[in-house]
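Structure incoming, see below.
Apart from one protein chain that is not included, each protein chain of the complex appears where it belongs.
Each chain gets a letter, A, B, C and D, in the order it is written, and its residues are counted from 1.
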Amino acid sequence: MIIENNAVFFNDLLIFRDEPSVEFTDFIKKAYKFLKIEYPKFFKMDNLSKLAFTGADIILRDITRDKEENNVALVLANRSSSADTDIKYQKSIENKSDYYPSPAVFVYTLPNICLGEISIKHKLYSENTFFIFDRYNEDYMANYSAYLIQSGKAEKVLCGWVEFLKGNYRLAFYLYI
Amino acid sequence: MKNSSVYINDYNCITPLGFDVQHNMQHIRMGNTAIKPVVKDFAPATPLYLGEIGDNELNRESERLAGIETFTRLERLMILCLEPIIDKERLGARTGLIVSTTKGNIRALESIDVTPEAVELAKLAKRVAGYFGIVTEPIVVSNACVSGILSIAVAKRYIQMGIFDEVYVIAGDEVSEFVISGFNAFQAMDAKVCQPYDKDRNGINLGEAVAAVKLSEMPGWFKVIGDGAINDANHISGPSRTGEGLYRSLVSAFKEASVNVEDIGFISAHGTATVFNDEMEAIAFNRMGLQNIPVHSLKAYYGHTLGASGLLETVIAMQAVKENKTIISKGFETTGTSLPINISIEEEAKDIRYFVKTASGFGGCNTAVIFEKVK
Amino acid sequence: MSKVYINAGAAISAQATFDGGFLENAVINRQDVFLPAIEPDYKAFISPVASRRMSKAVKMAIIASAQALNESGVSVPDAIITGTGAGCIIDSEKFLKAIIDNDEQFLTPTSFIQSTHNTVGAQIALGLNCKGYNFTYVNGAVSFESALLDAIMQIELQQANNVLVGGVDEMTPYFLELQQMIGHAKSDIATVGSVQSEGAGFFVLANTPTESTYAAIEDVTLYNKLSIAELPSFITGFLRKHHLEPSQIDLVVAGNNGDVFDDYYDKAAHLFRNYAITVQYKQLTGEYFTVSAFALWLASRIIKEQHIPEILKPHAVKHKAIKNVLIYNQYRGLDHSLILLKRV
Amino acid sequence: MELLKEELKNKIIEVLNLEEVVPGDIADDAPLFGEGLGLDSIDALELIVLLDKDYGIKVTDPKDGKVIFKSINALASFVAENKTK
């Protein structure tokens, strides 16, 4: 599952692609519509969550289609944490004469919020951890996922990288079973 | 995956109440708090109740270690906290470093011309690792307010997967305008010292701290015997009304630990003193059958130290267990949760073998870890 | 009835699958919406004189079949059965355009002759001087499976001891454009279809195993049109016929291609989610009507070597021996097929 | 008053990113939270900021929001009575 350069790949198959010049916000909205996600709260999310949520939805929609609960752990990582939203939030408190910090922005100044968004949509009462690395550290991530499965703490693990900063982004998700 | 035991070999903390565990413990036993009214220029209306580490003390302590002037304030605190417990002889290719923080060097954003790289958490972690010569890539856990305690679970998991022989965990977060304004916008800050679990509780105080723990397979003072970190799947900022994720985290931890709930000596809970969090915890503890176990929150001593809190509170709890004494849950007077729990209102001396540490945070995250004192 | 074994197999695809390796150097192409087959050096196999009139499909098929026969030790098979979904479209298009462009005048027969759907099977027979049974199936995404089904029946009915069976498809730029026009093929703008490709896969099936045997092929079944709701009973019914439960399947090879009909594959994977590893492969090969011949090649090698190529990333933490393998394919909700393989 | 209601609806849609909602979808007397628009606690906090920023009204206890944000009617009356800018 990869989302980059305005293209969505699921298991390396091209699912959806938009012109490279299109802004992320427009691209992800089109992808949302194309994938028929139908989740109005999507539009309240910050870009990092929108990205992670879209990627996760493609992988999880079938697994969680039934009503029954699914023990799919979420283990995600990125480089910039929530910096994109941090910067946006910091701007709202820079000017003391126009000082209206937004709670709806502030709440997204934590990278793991996207785990919450995914958990809520897919009713995942499951293990979740957000890591920060310079780059996608396959060893750390794969071993952590393997631990969760081998220890019986999870049946499956949605594991991967979700990075968003100043319009540059990349998502690469893997499902460990 | 190995079924080996993972032990805590050493620990330390730095808070406004002291630059080592002993001083912190003394203050707690005396009922002192780090939280003080502070006037900040960006919030002129009322004094804010914050637990800040004094710059004078920090500068004085910093003189102890050469060459740390170039590090940021938070990094200096982390280095100062880790330094006493690092076993330099043993550092090697199988030594891991886990850094737990929510906002890291977020203060850097306040200055003009800052690049996003300056606040990168991985860079922070690498600088700390570099100071000590830890060669493996550091792991940053940034999972909101459970980061600190979750890092213990993460460390244990990596050791059991055979990735590391020993792991140092350092947790830290600073008080910043960024965080203060945010919690203020959430109307989640109490205008006095907070009162976890009390009927008059009205929000949190923000604090800052760093805490450090060393884990390995070599027998130590405490053994990490069970953990769980399960999401509420309910709301990104509000806790689940049924305590779902915390309850399930406890179930997961107890299942792994194979101990009975009645054998738990005490619970070091999250207890942020917001109306909804404390209520949620009471429900989860009752669902788990933990309502009679002594429970305390350290938030009225330190405030909410975010990514540091879980680890700081574990360090204090371990010290208390070593002393075989429970901790008084400061700020509590009258039951303020719909279901009763056994809030520690006085110090109880007893032989404590097991204790539970819990935390919950934004994004619906929760963590529970069970520790066993090794005889 | 005789058991049927896959004794040899060869594939030509958008990956370098012809060099004996097992996708170690496979590359995922994220840029292009058409993935051309990596062609072997034809000169080593076909004389330039013979190859000058051969379309890509014929050449790919002749070489893949030669390699499979060589591996099996069979020089002339008892039967040759071919599947091709689109047939020889290069020559079809050529002749068609010649008719239209020249107003039905000045036509030469070469491309007409080569446009016939059974050209591939006939050319192989001609090359081998094989006078045996020679069938060609042309039914969209079950073209190869139909050929396979026939091959199994030829052996079961003892009408053949060994059968050369394969699938092949080629593509033309104009034909691709037409597929893009109606959203079946992906272009940068129309994103509902699939990334298209071409390729060939040939196998030698026989009633006796040899040293080179990959797997036993238990059965193949086809279904023209299914709703997603009907899919689970189609699959479980087929398994039950072979006294298997979903829990006994170790590996599912699914034909997800990224188009809007992938829900079928998701539904199938769901059925096995607690038991089997599901791998997909069209990210490597793209989509074409007989791409399931590649799936059979892939599954056969996985069974024989008990190893899943790294690039398929099953991310399976719990690994078990791969004994029973199910290949599921469909295209645009039509032409569903199941192939059941067993470790020998 | 009708103008104020329309203005509030537009602001709510914009500030709360109600992408798929148009002002006509919000009935004046329909509950904004829970059933109706399905707003949540973060939205309530956002509306508090909105009242401060655009109308100079400070709501210090989120609990007051229950009454203020009951419906567009309730919100419009509250704004009309209390606005300072």
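Couple of notes before you dig in:
Please note the rule applied: a residue touches a chain if its C-beta (ideal position, glycine included) is under 8 Å from a C-beta of that chain, and two chains touch if they have at least 3 such contacts.
Note that contacts and distances are computed from a predicted model.
Selecting from "Branched-chain amino acid transport system permease protein", "Inner-membrane translocator", "Beta-ketoacyl-[acyl-carrier-protein] synthase family protein" or "Hydrogenase expression/formation protein HypE", the unshown chain of this assembly corresponds to "Beta-ketoacyl-[acyl-carrier-protein] synthase family protein" (UniProt protein name). Note on the chain not shown: across the whole complex it touches C.
Check C:65, C:139 or C:194 against the missing chain and you find that the one touching it is C:139.
Here one chain is not drawn; of C:29, C:65 or C:118, the residue touching it is C:118.
Contact with the omitted chain, checked across C:11, C:33, C:130 or C:340, is made by C:130. Seen from chain C, the chain kept out of the figure touches residues 1, 80, 85-87, 92, 95-97, 99-100, 103-105, 107-109, 112-119, 121-123, 125-126, 128-143, 146, 149-150, 153-154, 156-157, 177-179, 181-182, 184, 221-225, 289, 334-335.
Assume only the chains that are shown with their structure count from here on.
Between chain A and chain B the centroid-to-centroid distance comes to 26 Å (mean Cα coordinates, whole Å). Each chain gets one centre point, the mean of its Cα atoms, and the points for chain A and chain C are 36 Å apart. Annotation for chain D: residues 42, 45, 49 touch two or more other chains. Residue numbers of chain B whose C-beta contacts span two or more other chains: 185-186, 235-237. Chain D contributes residues 16-21, 38, 42-43, 45-46, 49, 52-53 to its touches with chain A in the complex. Within the complex, the chain D residues that touch chain B are 40-42, 45, 48-49, 60-62.
Touching chain D in their complex are the following residues of chain A: 29, 40, 42-44, 100-104, 107.
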